[in-house]
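Here the complex is missing one protein chain, while the rest keep their positions.
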Amino acid sequence: MTDSTRESSSENSPVNLSTTGSSAAAALLPVGSRQRRRGIGWPARLEIAVLSGPAIIMFFTFVILPVLMAAYYGFFSWKGYGPPKDFVGLRNYLTILQDPTFHDALRHNATIVVLSLLLQGPVAILLALLLNKKMRGQSVIRVLIFIPYVISEVIVGTGWSLILSTAGALNAFLKDAGLGWLAQDWLSNPKIAIWVLMVIITWKYIGFAVILLMAGLQGIPDELYEAAAIDGASYWQIQRRIALPLLGPTIRIWAFLSIIGSLQLFDLVYIIWGQFVAATAGTSTMATYMVANGRTSGNYGFGNAVAVFLFLITLVVALFYQRFVLRRDTAGALTGSKK
Amino acid sequence: MAVFAVLMLGAAGLTACDSGSTDGGSSTPGASANADAPVTMTLWHNATTGDGKTFEETTVADFEKIHPNVTIKIQAIQNEDMDGKLQTALNSGDAPDIFMQRGGGKMAAMVDAGQLMDITSFVTEDTHTVIPDGTFAADSLDGKIYAMPQSILPGGFFYSKDLFAAAGITSTPTTIDELNAAVTALKASGVAPIALGAKDAWPAAHWYFFFAIRECTSDTIAASAASKDFSDPCWLKAGEDLQAFAATTPFNDGFLTTSAQQGAGSSAGLVANHQAAMELMGAWDPGVIGSLTPDGQPLPDLGWFPFPEVPGGAGAPGSMMGGVDGFSCSAEAPQVACTDFLNYIATTPVQENYYKAFNSPPVNIEAQSAVTEPYLQDILAAVNSAPYVSQWLDTVLGANVGNALNVGVVNMLAGQGDPASIITAVSDAAAKE
Partner (left out) sequence: MIDAVEEVTLRRAPKRPWASPIVYLVALVLVSAMLAPVAYIIFGGFRTNSQITVSPSGLPHPWVVENYLEVLRGGIFWREVGNSTFVALVTTAGTVTIGLAASFVLARYRFNGRAVMYSLFAAGLMFPMTVAITPLYLMIRSLGLVNSLWGVILPQIAFGLATTVIILVPFLRAIPNEIEEAAAIDGCSRLGFFWRMVIPLAVPGVITTAILSFIGSWNGYILPLFILNDEANFTLPLGVQAFASQYSVDTAKVLAFTSLSMIPALVFFSLFERRIVGGLTGAVKG
């Protein structure tokens, strides 16, 4: 859910999983493949190599290879310069597993995952249904609520830091409005900091959820609505009985992207709480833990081990989700049938 | 970069009479002794605003006038970003030639990695005359000097005389009890007693370190710093002292996300704007505070007093902790040009300018006699009469353990840990190396 993940833009394309699913199965099964079995001639092989070569090479060099390297470096104690010399086996991984700070970070991530789904999902669905009418101003509203999503997390973090600091705009506004007793240490109070973070995350990403769901709604044929209307259903009955169920696949896709993004959260926390106090404030994530204990402290072996850990956790969650939640939407591109 | 090198080679070929290898690029380790060969160097420092930034620019410009063949490119990096960027640059072979050095374990790590130039033989007689050997000790390892000291920066309390007077405090606290009394009085007068920039972690840790200096003997401190073993009970006692002190809630609201030096909301900014009465800080603070006052001028009512004594502590009274800021040359830097620069910045006129720009004590003893501000004179007097001066413990311990110790203290102050957890933070960090 972070802009940093936009580099692989998993959440930008909600389509990933639906097309990974149904169309992927279709994609890998060209129509009529069983009828015509052509052998692959050499010209075709060459074309394949030339066309897909660059992608494979780049992908391997910058995505696959670092994963493998991270796994390798994670077995060492290493300061980051020169070749790694100090093999320590599984010690880094054991340390991670036993580190209460990591447990905290994991807990925070889990909280963010769950709260993101709970806070954004229902609200976004409601808003999408509300705004789905063709009405005057629909596209203007759409654009405006999408704006926070377009702004980088750095800018969002910088701006909100200034607004929410103890001597900042929000507390001043509350005091001016006579609500001074509501003023808090929004960012410094470990009891409420995580909630404040959730508010910021929701603010940033709900526009995306609404747009996505609206896109999904547009895929529902109007005839279905008309038929129900003819049968005498009210607007909200239609939404509940027809639109919502048909929105299922889109919701599940959005949820997947939200989960993956929540697991990767880094930029916002790093910008607002800095290098050191995220854990104390109760807002650390696995990614900030990785950077704090790896790069910032010069423990590159350990940092790589955390990266591998993070990858495995994300992979397990994603596979789990694919197999159990998206199963009914898809034939399962990654976990399911081999065609 | 390659193009540049070629151009410089060409230019060098045209100008130089010397037949020595004249690579005009920035990396000629100790090659030619010809001072006329064009040399470019990069310099990283942490004075991002105000007079400090101007001082660096002026000093470099003056040096370039004296050495017309030398060009120095300056980059000012925010203090909190400096360590990370420097480490990245050093490790990737892309290091600046001249950079800020704080010594201690962080410097030791660089020496281990072969990233620093040994300048022992390049420090001139003149420099040795004006900078005492003891000061060089902070920037030396195994008898070799790796940096030129610039400023001696002991820690203590910087306070507002006006706010103290308004609270009815007549004399600066000399014991912890008196400090507690002062805190109470300041709270009653409606101002935050102590500003704390805990977001950057080290300001909180300084409190712990000072209690440790009071509770532990100098031998214990040196031994623990070297072995990273904090099992001596004085360390735990120091944590308990700090916890008891923090229980009186002497710090400003929201200290967890208050930075030390960045902006009017930082701890220095709070003092500068009379929103907090004092902070425990190193001797760079007057300059920082000065840049954050409404008019950008030094705070007129600024005063200083040393960390109070703790009854029953094993540390020698008057012991202090402080740092020595200096500049190092990277191992790849042009030897002659770089060491010339280091000797240049140690000269008395430059050191006097340094003091005026940063409002902090210079190491050059001739320049020290030019110091006029009473709080700086107090600091120098305290340092010169201290039985023991330790370096900042997080610097001594190095990035990994140092950071962990700092964060451990922050946790305790935020109510998330106890004194023992500070100690365990150290061993936890050691396990991650």
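Lettered A and B in written order, each chain numbered from 1.
Just so it is clear, a residue touches a chain if its C-beta (ideal position, glycine included) is under 8 Å from a C-beta of that chain, and two chains touch if they have at least 3 such contacts.
Computed from a predicted model, the values in this text were never measured in an experiment.
> If the full complex is used, which shown chains touch the chain that is missing here?
The chain that is not shown touches these displayed chains: A, B.
> Among B:A264, B:A314, B:I365 or B:A420, which residue is in touch with the absent chain?
If we include the chain that is not displayed, B:A264 is the one touching it.
> Can you say which of A:F102, A:W160 or A:W186 touches the chain missing from this structure?
A:W160
> Among B:T49, B:N69 or B:S421, which one touches the chain that has been omitted from the display?
B:T49
> Residue by residue, what part of subunit A touches the chain that was omitted?
These residues of subunit A touch the chain that is not shown: 2-10, 12-16, 18-20, 22-24, 26-28, 30-33, 38, 40, 44-45, 47-48, 51-52, 54-56, 58-59, 61-67, 69-70, 73, 80, 127, 130-131, 133-139, 141-148, 150-156, 158-160, 162-163, 167-173, 176, 203, 207, 211-212, 214-216, 218-219, 249-250, 253, 260, 264, 266-267, 271, 287, 290-291, 294-295, 300, 303-304, 306-307, 310-311, 314-315, 318, 333-334, 338-339.
> Considering the entire assembly, which residues of subunit B contact the chain that has been omitted?
Subunit B touches the missing chain through residues 48-49, 75-76, 78, 80-81, 85, 88-89, 91-92, 94, 259, 261-264, 266, 269, 273, 291-292, 294.
Rule of thumb we're sticking to: only the chains that are shown with their structure count from here on.
> Give the list of subunit B residues in touch with subunit A in this complex.
Touch residues, subunit B against subunit A: 80, 84, 87-88, 90-91, 109, 113, 115, 198-201, 253-259, 265, 275, 398-400, 403-404, 406-407, 410-411, 414-416, 428-429, 431-433.
> Which residues, counting only subunit A, touch subunit B once they are in their complex?
77, 79-82, 91-92, 95, 99, 101, 165-168, 185, 187-190, 272-277, 279-281, 292-293, 295-299, 302
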